[in-house]
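Other chains of the complex are left out, but the ones given are in their true place.
Labels A and B are assigned to the chains in the order they are written; within every chain, residues are numbered from 1.
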């Protein structure tokens, strides 16, 4: 969090593998209008980790380099994803290429089950994770909100698990807080909610559950005012994290007065 | 000789190295990774690796994505 209150340790840091981050908001770099909008939104989000995709160089086009240049110059941590892969084999191959590009072994593993829901294929994801961990990658797998699968991903050595809140790009928010709560009870590695967030309160809710971070792209890039939404998400994640650390009041069906009862004038109830 | 780069046919001189091809593609300054015939070729070997007729190359880089 930017400014910690006196009640908190001076810094509330997120550790993933060998990495340490202050920001708990991870953002994608796709779907923006142009490079200027992308870079402005990334800065407004306060994110330290940004995802990128691995794609064939388009030999007909040119001058695509600007994004990567910006990301490296601003010292963002790059998180290459395997978006678009539907088999463990394709995902592993993509991760190997990603590592070769900049020599970093941090990857977002994403093996999709079908193009309509973009839900993960958890069987293929587990297979790919096993191989990648053996090859020394720091693996952050996109997964369903099934606690058993999350535990298996931890067991094979993933550095975090990234359950979905709702389908990628759906903006439905946390559909099943119960499963996320169980995952948080079940695994020791950080839990980063990946996909499905639509607005700032969705991000806050994920953090209030105790999740360690939130990853999003469409919710910011697809908003009417992406920079403003990036700022909203930054604050939403921080607000949710602080509320989690602060320890909220319990829910009660009935009321409790917030002004003193003594010294009221003439009330029959005082 | 004739090779394929990212699915497109291309003529290159004998003994062209992967490094040389990358330069020729104007990608000398761009961080890329290369597969030859589905096998990754580590950057350290780009210089030393000579292309052969019929080679299939994939040249990839990072683009915006979520």
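Here is the rule we use: a contact is a pair of C-beta atoms (placed from the backbone, for glycine too) under 8 Å apart; a residue touches a chain by one contact, two chains touch by 3 or more.
Quantities reported herein were computed from a predicted structural model and do not represent experimental measurements.
Asker: Report the copy number of every chain type across the entire complex, expressed with the labels provided.
Answerer: Copies of each chain kind in the whole file: A x4, B x4.
Everything below uses one rule, namely that only the chains that are shown with their structure count from here on.
Asker: Nearest whole angstrom, what separates the Cα centre of chain A from the Cα centre of chain B?
Answerer: Here chain A and chain B have centroids separated by 34 Å.
Asker: In the complex formed with chain A, which residues of chain B make contact?
Answerer: Checking each residue of chain B against chain A gives 5-8, 25-27, 29-35, 38, 40, 42-43, 58-66.
Asker: Once bound in the complex, which stretches of chain A touch chain B?
Answerer: 27-32, 38, 51-59, 62, 64-65, 67-68, 78, 80-81, 83, 93, 96-98, 100-102, 168, 216-218, 221
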